[in-house]
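With one protein chain held back, the other chains of the complex are shown just where they sit.
Now for chain A:
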Amino acid sequence: MSVLTRSVLIRAVLISGFGFLYAPILVLVAYSFNASALVTVWGGFSTRWYGVLLADGPLLESAWMSLRVATLSAAIATALGTLAALALARHGRFSGRTLFTGLVTAPMVMPEVITGLSLLLLFVGIGLDRGMGAIVVAHATLGTGFVAVVVAARLRGLDRDLEEAAADLGAGPFRVFATVTLPLLAPGIAAGFLLAFTLSLDDLVVASFVSGPGATTLPMRLYSQVRLGVNPEINAASTLLIAAVGLAVGAATWLGARRGGRATS
């Protein structure tokens, strides 16, 4: 096989692979600008569904709820996940290490229906109010493991010479942590926070189990409409969400590339 056929083959694989990943998303975005309410009939370009969306009080309310839940739960998950990462990467052997590792990583692989059901049973058992607080607790539990993995990976990649140098120069352990370790760890902690935030914003199953009638998140609201069939207003809402995520990931990639470029130059 010549070099030319190989590069053609690689290009063909890339195009069909990314075509499969992005075609459904492009279709969704395109039909959010469709004047017709029928999803398969193109009625011309229109932004009317965005107007409908902005006038949809319950939907906006659920979006606001989701944002608050995601911020709070990601903050808790980031604090717990960073502590867990320090334990996993730096504490060496300690009693109960296997159980500790299991507790941190298990929520990541546990099917959501199980996490949701078991948390609900706990909340009912202790009589906790099943409102926004319940969803925050559930999402913080989900996010902790993801933050821990991201931060631990960053910790293992850190050059320990810097911390040792600071200690040799007389800085106490707290000072070393606050002035050397934490700043070096910051990109990992930020990435962990973003991951926990996105997971919370995206979760339908766990929130559906643990929340009562008082608290409805955006995915719960979208799901109740999606079940009734395809609906251009949902396409408009989805397009806005996709644009937000695309911008965030784009910015993160750009920042990462810039930092990487600076480090190597």
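Annotations
Convention: a contact is a pair of C-beta atoms (placed from the backbone, for glycine too) under 8 Å apart; a residue touches a chain by one contact, two chains touch by 3 or more; residues count from 1.
Throughout what follows, contacts and distances are computed from a predicted model.
One subunit of the complex is not drawn; among "Putrescine transport system permease protein PotH", "Aspartate carbamoyltransferase", "Aminomethyltransferase" or "Vitamin B12 import ATP-binding protein BtuD", its UniProt record names it "Putrescine transport system permease protein PotH". In the complete assembly, the contact with the undisplayed chain comes from A:P173, out of A:G43, A:P58, A:P173 or A:G214. Of the candidate positions A:L54, A:V124 or A:A165, contact with the unshown chain belongs to A:V124. Counting over the whole complex, chain A has residues 1, 6, 10-11, 13-14, 17-18, 20-25, 27-28, 31, 39-40, 79-80, 83-84, 86-89, 91, 94, 96, 100-101, 103-107, 109-115, 117-119, 121-122, 124-125, 137-138, 140-141, 144, 149, 153, 156-157, 167, 172-173, 198, 201-202, 204-205, 208-209, 219, 222-223, 226-227, 229-230, 234, 238, 241-242, 245-246, 248-250, 253, 256-257 touching the chain that is not drawn.
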